[in-house]
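A protein chain is absent from this complex, but the other protein chains hold their places.
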Amino acid sequence: MRRIEATHSRPRKGHRASLEEVDRDIRSFRESSGARRLVLLNTASTETYQKLGDVHETLKGFEQGLDRDDDRITPSMLYAHAALRQQVPVVNCTPSHAVDIPALLEMAEEMRVPVAGRDLKTGQTLLKTILAPGLKARALGLAGWYSTNILGNRDGEVLDDPECLRTKEESKLAALRGILEPELYPELYGDFVHRVRIDYYPPRKDNKEAWDNVDIFGWLGYPMQIKINFLCRDSILAAPLALDLLLLSDLAQRSGLRGAQDWLSLYFKSPTVKNGRPIHDLMAQRHAWEDGVRRIAGWRNNGRNGNGRNGKASRPR
Amino acid sequence: MRRIEATHSRPRKGHRASLEEVDRDIRSFRESSGARRLVLLNTASTETYQKLGDVHETLKGFEQGLDRDDDRITPSMLYAHAALRQQVPVVNCTPSHAVDIPALLEMAEEMRVPVAGRDLKTGQTLLKTILAPGLKARALGLAGWYSTNILGNRDGEVLDDPECLRTKEESKLAALRGILEPELYPELYGDFVHRVRIDYYPPRKDNKEAWDNVDIFGWLGYPMQIKINFLCRDSILAAPLALDLLLLSDLAQRSGLRGAQDWLSLYFKSPTVKNGRPIHDLMAQRHAWEDGVRRIAGWRNNGRNGNGRNGKASRPR
Amino acid sequence: MRRIEATHSRPRKGHRASLEEVDRDIRSFRESSGARRLVLLNTASTETYQKLGDVHETLKGFEQGLDRDDDRITPSMLYAHAALRQQVPVVNCTPSHAVDIPALLEMAEEMRVPVAGRDLKTGQTLLKTILAPGLKARALGLAGWYSTNILGNRDGEVLDDPECLRTKEESKLAALRGILEPELYPELYGDFVHRVRIDYYPPRKDNKEAWDNVDIFGWLGYPMQIKINFLCRDSILAAPLALDLLLLSDLAQRSGLRGAQDWLSLYFKSPTVKNGRPIHDLMAQRHAWEDGVRRIAGWRNNGRNGNGRNGKASRPR
Partner (left out) sequence: MRRIEATHSRPRKGHRASLEEVDRDIRSFRESSGARRLVLLNTASTETYQKLGDVHETLKGFEQGLDRDDDRITPSMLYAHAALRQQVPVVNCTPSHAVDIPALLEMAEEMRVPVAGRDLKTGQTLLKTILAPGLKARALGLAGWYSTNILGNRDGEVLDDPECLRTKEESKLAALRGILEPELYPELYGDFVHRVRIDYYPPRKDNKEAWDNVDIFGWLGYPMQIKINFLCRDSILAAPLALDLLLLSDLAQRSGLRGAQDWLSLYFKSPTVKNGRPIHDLMAQRHAWEDGVRRIAGWRNNGRNGNGRNGKASRPR
């Protein structure tokens, strides 16, 4: 973070000292609030892009990095580490890596704590992951997707910095690629241009506005265009997701689940998953979510007929 | 049809005489073309709205209607009847009823002929059935959906007539209702306003342009808006669907399927189905289509895992 | 007016009796308010389209029409007549004819009362009369202009009636033709298609939204498109115009002006003018307004240099 001045910040100390401090904060909050179960929700501003390296690979390497104050360990990783140590589930609502590095996912498995993330899917990417599967289902090719965002709050101020924007751009492109599978359909999706802009624009205040131009092509290569203008409210779209995630990650922990919770991908731009490729298609994520809820509830998963063509949950037996 | 002058038309005769004539046309085409298998694709202009009545209820009643030249039997129904009699599959690309009346569906079952329809889902409704399930998956409420279309070809000229527009408007609303299920989610979808306009606008020529304004509401009832401007090409979107349907309805017949082909719902605004409610959600239609293809191919349907989170078809064993 | 139920209405009587009643209302308001000078602002809902006939041609004919209760004399005309009789200036903010018929303009001249109208230029037409002169200044041709409006208040409810819409459509087309002069530039403007829709759409409430698609063509006939989406607020755009008109028509009367006030065209979609063609180009209207103010103030009109390339008013000497 570079463009804004933080008003609530800790003096910079060594990693181990910082960890102790966060640890104390969590304990004191547990005491003062009287809460028996906690969840750590990371909703801080996006951190500057941090390329992943060896220090993030294994828990052992990460611990050594803590000892030598390795500066590739960011504040959001410290918070995640402190929470996991106390078996507090971690939900990462931001594009920062935080818990989404192999080292901390390993720790989450070991400590038997469920974690979920990365980057709440609220505005433009939500629409992308709704629209792209539809284009693919009709075999409509994609020549280009240009997206611009204007927002007037602190989030916009941070993302106006090209370094902070980079994580966001990469995750949006990954979502499109994950859905369209250019490797399987090179003629339709092998060569599309994807550009994303995020601009700080104070008149928009806490609202957010996205304008997308999608260049598609159909039969015989004929070009067509879809333009989408989404006048949304960031906090209004994000708040219910945060609340769901709070409740569901606590539920996951009580159900004995641990590590990355793939079934919570529905809420995120860059889903943190156990193995292999994340799912981005919103409807496929919705199905995975329904399966997850059913599994936890001990309901019998009775196949697609069960979760219904209408999206109705099947009844427990 | 009222606003345009037909240049290729038959003199109006009694129903039985017309049927004989169409019958002869089909036979002579079969002969002159040398084709062994035929499919009747109805791509004529939309007929004036025809309220369904008792004459359309049963095959027996329909046959009596033919005898007495009942004027509730439209040309598209005559064509469908003639084709079914020769065991030619019927695909209805238009909003007209044609084969989609109980009487002719009964005939299709009896004659062992597959049929599919109604109204190719190409432009605005395609986007509606892509977007609406996404809104529902996020529990975003709908206050209103305003849609306007401008098109400059003969199709637009016909639909500029309020009577012809009516069928289209009803089918678009049905699609939204079918997806959103206001009866299950009255707080979110119980009270939305839906308006559709179709305007003949010659400068657009054979292209079609849709502008949609979608008023949604989120957490605490806060309003948000989505505007979609789709600059599309009607024939380019429609042609590959017609070709798919030609091949697949022929395939269905060779596979022994008969009557309404629910698995072909993917292509239509008002799917003709065997029983109960049609599916409108594009992704659900896509799943049904994949199941249909697999069933025909004798592949084993191994559940959702099988058709893959990536939409990849499972391999035959 | 047909689609809505009026809650404040007078029992229908003969014209002369109605006139007396309005006359008494004006007098009693003058007394109770203590105001020495009055202005009648017509802001009622649009009346059903009334074709002008001989009864509207001359004051004498109009008076005879009053005597025989001619039903081509509408309520807004009665109000205008009553106001003029008491030398109260009349401002017509609506598309209804009201004072804008030859008979009442004659009366306004005779009674030495200034009048102004017709139909406040607030939303879409405002943009049309800003944009069209710009296209013309660049010799860009016009192939078509499609306009749709959605609004959720009573005004929208009234205009959803095709009969009431008609006046509005005609005045919007007249504005475009007046600016573009197809008779002078037939190759550029001789053949454009103009369509206007006004739809009652309750979710928009008192706000109004316009979507315009403008098909233009340039060098060698190449087509281009301009789309404008105006999210406006009808009352907010209208209120300051009404206040200006109240003050300026009173000022006009105190300055001895009478009859149609051409210099107030700036505020209206269908300007009421003394002779010949109304001006629609917003910037030309603005110049006329400045000239009018200067004339009244007795300032010296020192030509275009005087009103300044920046639109600054020249100083009085």
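Chains: A, B and C, in written order; residue numbering restarts at 1 for each.
Operating definition for what follows: contacts are C-beta pairs under 8 Å (C-beta built on N, C-alpha and C of every residue); 3 or more make two chains touch, one makes a residue touch a chain.
These figures come from a predicted structure and were not determined experimentally.
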{"item": "Chain not shown: contacting residue from C:R72, C:R154, C:H194 or C:R233", "value": "C:R233"}
{"item": "Touching the absent chain when the full complex is considered, from A:T148, A:S235 or A:S255", "value": "A:T148"}
{"item": "Chain A, residues in touch with the chain not shown (by the definition above)", "value": "143-144, 146, 148, 150, 193, 195, 197, 199, 201-204, 209, 211, 213, 215, 227, 229"}
{"item": "For chain C, residues in touch with the removed chain", "value": "126-127, 129-131, 133-134, 136-139, 181, 184, 218-220, 222, 224-233, 236-237, 239-240, 266, 279, 281-288, 303-304, 309-312"}
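The rule is simple: only the chains that are shown with their structure count from here on.
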{"item": "Length of the line joining the C-alpha centres of chain A and chain C, rounded to whole Å", "value": "54"}
{"item": "Inter-centroid spacing, chain C versus chain B (mean Cα positions, whole Å)", "value": "46"}
{"item": "Geometric centre distance via CA averages, chain B-chain A, whole Å", "value": "38"}
{"item": "Chain A residues counted as touching two or more neighbouring chains", "value": "229"}
